[in-house]
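Encoded as structure tokens, here's the structure I'll be asking about.
Of the protein chains in this complex, all but one are displayed in their positions.
Let's turn to subunit A:
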């Protein structure tokens, strides 16, 4: 590698959209009985993928190969699993397991050595049971037969890996692999997210997909909230000014009395 490549490009911030999360489905009873571990009710897959879904694919995201900047993804499962640290060095970065309970999975992304960045670590709550309207999941879980019919449960979080002042070589590498832009229109259901309870209706509609509509929709949601807050504040300001006038009047009265 030439020396000029090891120069950081100042003032450049470049990000790559990813998603992480899991899908889970109920294991049919007959299969469960034949397996070694009868207590495991669900089969789940936890994964880190590119945000865009490939057309006609039956998984969420993963259209782009993200191995050009990722060296390894480690999933740290619950301690009760045999060798809970699963290191995945090649795409697809995912772990498929069976189990009966939800827990926090620690995900650690190690970048290629050329980029000179430290690994990042974050958590994902493994979601096995269907979403409920309030998104808490605290409600009673449906019996396995119902859950089986309802289809797989999806829990995905969109995020962006942000690189600041990347090395020239790394920047070249990244720009050589532009991510496929998110689809402009909504083609498939919206992935459910607790921050957007309105998307609950889509949870039963099949394999979700991330799209730009979701970004705009969220921007609008925040914008509306802000407008409401500001309208509220205007109202309170009027109240305040009225009250201040009253106070001034009272003070005058006090002085006169």
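What we mean here is this: a residue touches a chain if its C-beta (ideal position, glycine included) is under 8 Å from a C-beta of that chain, and two chains touch if they have at least 3 such contacts; residues count from 1.
Here is the rule we go by: contacts and distances are computed from a predicted model.
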The complex's invisible chain, by UniProt name, from "Protein wntless", "SWR1-complex protein 4", "NADH-ubiquinone oxidoreductase chain 5" or "Os04g0353000 protein": "SWR1-complex protein 4"
The listed residue (A:29, A:146 or A:215) that touches the chain absent from the view is A:215
Residue-wise, where is subunit A in contact with the chain that is not depicted? 8, 10-17, 111, 115, 117-118, 120, 122, 157-165, 174-175, 178-179, 181, 193-197, 199, 210, 214-215, 218-219, 221-223, 225-233, 235-241, 243-244, 246-247, 250-251, 253-254, 257
